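Please read the structure below before turning to the comments.
Just one protein chain is left out here, and the rest sit where they should.
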Amino acid sequence: MIVVQEQDFDLQHEYAALRQDCPSIGAIVTFVGLMRDFNDGDNVKSLFLEHYAGMTENVLADIVEKAKSRWNLQAVRIIHRVGNLLPSDQIVFVGVSSAHRGDAFSACEFIMDFLKTQAPFWKREQTEQGGRWVDARRSDEDSAQRWEK
Amino acid sequence: MIVVQEQDFDLQHEYAALRQDCPSIGAIVTFVGLMRDFNDGDNVKSLFLEHYAGMTENVLADIVEKAKSRWNLQAVRIIHRVGNLLPSDQIVFVGVSSAHRGDAFSACEFIMDFLKTQAPFWKREQTEQGGRWVDARRSDEDSAQRWEK
Amino acid sequence: MLKLLFFARLREDLGTHEETLELPEGVTSVAALREFLCRRGDNWQTALHRPGLFVAVGQQVAGWETPLQGDEEVAFFPPVTGG
Partner (left out) sequence: MLKLLFFARLREDLGTHEETLELPEGVTSVAALREFLCRRGDNWQTALHRPGLFVAVGQQVAGWETPLQGDEEVAFFPPVTGG
């Protein structure tokens, strides 16, 4: 399940969906990304998230397929919010269920690393100095490239 | 927060506790271990979990301290159940909050890997063929030893 | 018709999110399309030569040599920053 939406999401609901009716699941790993109130040394008051509807969902589906071909996974759920967000707001959810914890941990982190570097989302943040588009981070590229080894 | 208890736990409650009142948190990773209905080729009907009260909490606190000295973490919560469990029951929760996702992912997996190999819990499973103590897995030792590199 | 899309900083710099365009004479690749668009003015020239600019054709990341037939969706955008 891959969803891009403006509204907030509920971790418990997503977890219940990952867990349901499958007694061969031994591990569920979830990641939630939250909006921080600082970035590059400045206080951030709000965030606007834009995306390329259509391509986003395709890219995310492709990342999930890659993860499923690499690890033994039961289910994967991704939710990414767009629109206006405030500090401490939930931005992104990735949940993975698997028979074994190693597969669930690796796949969840893999999906986040490629979501960060490949999925067409853009953040514009409002600081006390005004608005600015967030720059891509070299460290995110490095995180994604680890998986090529 | 480190707790060993017989009763079930609620992911939403733990997540809310990790998230609360800290706008510098950017990432929360949670792990839940669930009871599988098979092990070593046999159906498992129920599980009994025993532990060494006192030492368990000390070992877990020590693992958390190691994780905190290695990564930049905001908060860590661990719950491990003991007593009688059935297939699909929740066994263990580890939740980590951090400014950055890489730290949260690594610390959560690190804690699980060392919990598996160092915390004094023992599982006795009831299969259709009778009861048996679960054997330690070489793969868990290997997972823990990765972190020594 | 080509469908052109511009996102994020590009959308702001160019003051447009979307346009449709008849494939201009002699434009057979993404690179040629960019050169055609850059002739519209300095803001186009600057925006379409920002470091790290991405282009997607048919919602797939593409290279500058990617050929164009004239009925594609072509999107220009800066490095992504979601998650």
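We just call them A, B and C in the order they show up, numbering each chain from 1.
What we mean here is this: contacts are C-beta pairs under 8 Å (C-beta built on N, C-alpha and C of every residue); 3 or more make two chains touch, one makes a residue touch a chain.
Keep in mind it's a predicted model, so treat the numbers as computed, not measured.
A.B. asks: With touch defined as in the header, list the contact partners of the absent chain among those displayed.
C.D. replies: B
A.B. asks: Tell me which of B:Q5, B:Q20, B:N58 or B:Q145 is the one touching the absent chain.
C.D. replies: B:N58
A.B. asks: Out of B:V44, B:A75 or B:L115, which touches the unshown chain?
C.D. replies: Hidden-chain contact among the options goes to B:L115.
A.B. asks: Could you tell me which of B:V76, B:I91 or B:C108 touches the chain that is not displayed?
C.D. replies: Only one of B:V76, B:I91 or B:C108 touches the chain omitted from view, namely B:I91.
A.B. asks: Tell me which residue among B:I25, B:L49, B:A75 or B:A104 touches the hidden chain in the full complex.
C.D. replies: For the chain that is not drawn, the touching residue is B:L49.
A.B. asks: Contact with the hidden chain only, please: which chain B residues?
C.D. replies: Against the left-out chain, chain B lists 33, 49-52, 54-55, 58, 80, 91-92, 112, 115-124, 133-136, 140.
We adopt the following convention: only the chains that are shown with their structure count from here on.
A.B. asks: Which chain has its C-alpha centre farthest away from the C-alpha centre of chain C?
C.D. replies: B
A.B. asks: Closest chain to the overall C-alpha centroid, by per-chain C-alpha centroid: which is it?
C.D. replies: Centre-most chain by C-alpha means: A.
A.B. asks: Averaging only over C-alpha atoms, locate the centres of chain A and chain C and give their separation in whole Å.
C.D. replies: Roughly 27 Å, centre to centre.
A.B. asks: Let me have the rounded angstrom distance from the C-alpha centre of chain B over to the C-alpha centre of chain C, please.
C.D. replies: Taking the average C-alpha coordinate of chain B and of chain C, the gap between them is 49 Å.
A.B. asks: So, what's the distance in Å between the C-alpha centres of chain B and chain A?
C.D. replies: 23
A.B. asks: Two-or-more-chain contact residues of chain C, please, as numbers and ranges.
C.D. replies: Expected reply: 83.
A.B. asks: Which residues belonging to chain B are in contact with no fewer than two other chains?
C.D. replies: 101
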